[in-house]
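I have a structure I would like to understand better, so I am pasting it below and will then ask my questions one at a time.
In this view, the complex is presented without one of its protein chains, the others remaining in place.
Chains: A, B and C, in written order; residue numbering restarts at 1 for each.
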Amino acid sequence: MKKLINTPETVLDDTLTGFAAAHPELTVDREARVIHRADAPRAGKVALVSGGGSGHEPLHAGFVGPGMLDAACPGEIFTSPVPDQMLAAVKAVHGGAGVVFVVKNYTGDVLNFELAAELAADEGIEVRTVLVDDDVAVKDSTWTAGRRGTGATVVVEKVAGALAERGADAAAVASVGQRANAASRSFAVALTAATVPAAGRPGFELPADEIEVGVGIHGEPGRRRERLRPAHELVAEVVATVLAEHTLSAGDEVIALVNGLGATPLHELYLVYGEVAAQLAEHGITIARNLVGNYVTSLDMAGFSLTLTKADAELLELWDAPARTPALRIG
Amino acid sequence: MKKLINTPETVLDDTLTGFAAAHPELTVDREARVIHRADAPRAGKVALVSGGGSGHEPLHAGFVGPGMLDAACPGEIFTSPVPDQMLAAVKAVHGGAGVVFVVKNYTGDVLNFELAAELAADEGIEVRTVLVDDDVAVKDSTWTAGRRGTGATVVVEKVAGALAERGADAAAVASVGQRANAASRSFAVALTAATVPAAGRPGFELPADEIEVGVGIHGEPGRRRERLRPAHELVAEVVATVLAEHTLSAGDEVIALVNGLGATPLHELYLVYGEVAAQLAEHGITIARNLVGNYVTSLDMAGFSLTLTKADAELLELWDAPARTPALRIG
Amino acid sequence: MSFTLDHQLALAWLRAAAAAVEREQQRLTDLDAAIGDGDHGSNLRRGFTAVTEALAALPADAPPGELLTKAGTTLISKVGGASGPLYGSALRTAGRALPAPTADLTALAEGLRAGLTAVQKLGGAAVGDKTMVDAFEPAVAALERAAFDGFSLREAAALAAEAAQAGARATVPLEARKGRASYLGPRSVGHQDPGATSTALLFQALADATGR
Partner (left out) sequence: MSFTLDHQLALAWLRAAAAAVEREQQRLTDLDAAIGDGDHGSNLRRGFTAVTEALAALPADAPPGELLTKAGTTLISKVGGASGPLYGSALRTAGRALPAPTADLTALAEGLRAGLTAVQKLGGAAVGDKTMVDAFEPAVAALERAAFDGFSLREAAALAAEAAQAGARATVPLEARKGRASYLGPRSVGHQDPGATSTALLFQALADATGR
């Protein structure tokens, strides 16, 4: 295992130390493991709080700032944070107008945020939750853990953050977040496996000419293994998979995110984006807004995910609203 | 070789296609292989033009836009662009106030930009050049190719771009760029080698516990091979190496860039930044501004570079001036 | 050798659990890497290290329920992931259900049944879904049967450990329907569930503690 770390045990603390040094415009409570806006709490503003396991940077701390999140709670690598963190975050940013959690749909995240919401309720703070579940690699069913939350998280945090910034109430903020999630579908392909520092070796072994298709962001293997093919063909499969689980038709507009999983060179992501744009155009679908880069990563995994969010006037307007965060600046 | 590409021969064209689709706010001339501001030429504004081999994304195309470059010329992977490209760029963005080239110090880049400057002169357009040579892994000497240009390129393009945006003349723009370069030193460490698509395999083989120290950004091996050590120790060596070739003393301020080489997870870069900040503080040096992320990459190489630019009031003021580019937005 | 669960035995149990987790950390992580995200060992290790510290702060006459409750809240506060809230709620719920100052086998079985119910309520998993429930359920059932049949706590704990272990092994051929392994669909078949494996460790720790 080759990593720029000190010890597997201190990765999260050391990363937070660096993040705090790099972003003096944010407040980093290293004890409580909460990153929040320096101007929090803002009276009368709905507080948007997210969090999840670390190893997906810039998610979520990189999206804290005006126009997006009020606070983020980073867990250990690939491990959901604990309820105490969310409670500390809630207390730090709650401005009297309620709190909205953005939670990626993983058993651990869901349970810990649920417990945190109970703790907050005990203190008289009402919390609503937006559950993000966009990954079509997982079949949605009440008998399973349900679809995973991946790339759509960025879209949800952006539009819900924009609406919260404007002074909307908690119900409206949660509702637009849920709407953005419902309008989003994602799918990911990995060229290499991720290595969790504490595990010390890659989550799976992949031959030199094979890829994992339908991977998540926690280093787990995907739905199946395939031969690596030219980008054009690979993107065709990914686009078809996403569209099959989407409600898009010719004439529709989307927000498209071509997201690197952590170790993918940017030029490859642009190349993939070019294929995505051309292939969507063949379906009569227009990309109204896009992001190309590393936004929801999986440590040192090489590969990409595609997220398509069906756009409408309100979502586009919220997307274009100003955001000033370490990893995303719009407007 | 595992890459999200179609064929090694079409990597550059396919990447440009994707970049053009992702950034409709810029003009991408795929025939001439030039990316330039959509509002070019701007009458009376000094035109700032850069370029170099591809594989270093977001450099340089990602820094085209208001406040930074007017145009960028991408060469083949790791191969300097050809004079025809620079000439086409000059013609597209020259607004009558002269042109300044930002050239990284590699024989190929220097020669091709030199020939381009001659071609431009033949057409009556005066070109000045800022040569970037910040990499202290290479000893500076007239008997050698001289220090390489790496991370400082971002700083040079930022401050020279800001001054050009304000309407300064070509001599002043070139001069501030040269000053920023002279105030900058960099050093890089690689955990894995880069694979050039056309070569099909990594530039060097590195055992599982070893790193290359003093690498450049073209996949070449470094000055020596070492054991991978904890980030704290590794950063101490890098900081010491940079400081030894710098003129910094206690009380000085710097702009610090902790730059990923392409396949390094962001959380590791933050962790490294934390070590850098703490260790510089021990030397009495304050980081006035910072960048942490992938800015000057080397395809799929894992590792990082550190660039320290000695700051002064003028450089900081230009650093803080607005920039609106795909990869860097300030202000 | 204890006939009921008192302060000493609860302490010995939780310490034995911590030691087992420490010892088996890599194996748990490897199992999790195969069908999950490779953190189960370090998650539980972090949690039980904190549990050991937290228990040291309790008074020497604290009833066993208080120890279990403390262990549960500590796991909730320190572990994260799926296993933190699940194991944490199980122990907290069980601890709250136990009588003071000591609990006999029947009370222990009832308490752990309540803990299991909490796990199932939170996580929605049934036996056969390839989760910790697959080891937890047979272990609790073994305790209940042993109580009904009049076995000693020590005998009951040994039977429960065996049942948990068998339950964990039985997860190998299953296709996961809950937790991360469910994302793999049919590819989850052929691997033992890490959570069921750690549950077997926890019941083995109880058996070891009663045997001393």
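Please note the rule applied: a contact is a pair of C-beta atoms (placed from the backbone, for glycine too) under 8 Å apart; a residue touches a chain by one contact, two chains touch by 3 or more.
It should be emphasised that the depicted structure is a prediction, and the values quoted were computed from it without experimental measurement.
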{"item": "Chains shown that the absent chain touches, full complex", "value": "B"}
{"item": "Of B:Thr17, B:Thr79 or B:Asn294, the one touching the omitted chain in the full complex", "value": "B:Thr79"}
{"item": "Residue among B:Leu4, B:Val138, B:Val173 or B:Leu306 that touches the chain left out of view", "value": "B:Val138"}
{"item": "Contact with the hidden chain (one of B:His36, B:His218, B:His232 or B:Lys310)", "value": "B:His218"}
{"item": "Hidden partner chain, touching residue among B:Pro41, B:Gly149, B:Gly203 or B:Gly303", "value": "B:Gly203"}
{"item": "Residue numbers in chain B that touch the chain omitted from display", "value": "8, 53, 75-84, 106-108, 111-112, 114-115, 137-138, 143-145, 148, 196, 198-199, 201, 203-204, 216, 218-221, 223-224"}
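Heads up, the rule we're going with is that only the chains that are shown with their structure count from here on.
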{"item": "Most widely separated chain from chain C, with each centre as the mean of CA atoms", "value": "B"}
{"item": "Chain centre separation (chain B, chain C; CA means) in Å", "value": "54"}
{"item": "Separation of chain A from chain B, taking each centre as the mean of its C-alpha atoms, in whole Å", "value": "29"}
